[in-house]
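Reading through the structure tokens given below for one structure.
Of the protein chains in this complex, all but one are displayed in their positions.
This part shows chain A:
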């Protein structure tokens, strides 16, 4: 099953890049002109995202550098440790929705220090892999179309992060614990 899925993953992009133009060509679409026409939009879209991302990443980076994140973690970890959850993975719960690269760096560090096959390594990998960076997704997707009022989207995203975090720990404790 795993082999099959990774095979599909490896083939997906090459197949799409080859067969979408081929199919279009067979339907008499001027493929190259069509490609260039569509590709033009890409630059503007990426540029439109810049102000949103800069604003968000500055706030996150300030929050981390000031020591506020560390304080928050130190505050919550005894509580979690009493539940039998290794406190080391806790910061991930806070980092994951905020910064993708930050939480990946943290996960990598946990794997390096505790070993990839330790319980901590397993939980960290599962948390990192199971959700996406909510604040980034929100910033990029809404930023690209100029949405200012995201309504309940942030709440839903953060809620699912919390659920995913708890689920990741619970499943790992069940399977590897």
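One rule holds for everything that comes next: a residue touches a chain if its C-beta (ideal position, glycine included) is under 8 Å from a C-beta of that chain, and two chains touch if they have at least 3 such contacts; residues count from 1.
What we mean here is this: contacts and distances are computed from a predicted model.
A.B. asks: What protein name does the UniProt record of the undisplayed chain give, "Nucleoside recognition protein", "ATP-binding cassette domain-containing protein", "Carbohydrate ABC transporter permease" or "Hydrogenase accessory protein HypB"?
C.D. replies: Missing chain, per its UniProt entry: "Nucleoside recognition protein".
A.B. asks: Quickly run down the residues of chain A that touch the omitted chain.
C.D. replies: 2, 5-6, 8-9, 12-13, 16-17, 20-21, 23-24, 27, 29, 31, 34-50, 53-68, 71, 97, 101, 104, 107-108, 111-112, 115-117, 121-122, 125-135, 137-138, 140-157, 159-161, 163-164, 167-168, 171-172, 175-176
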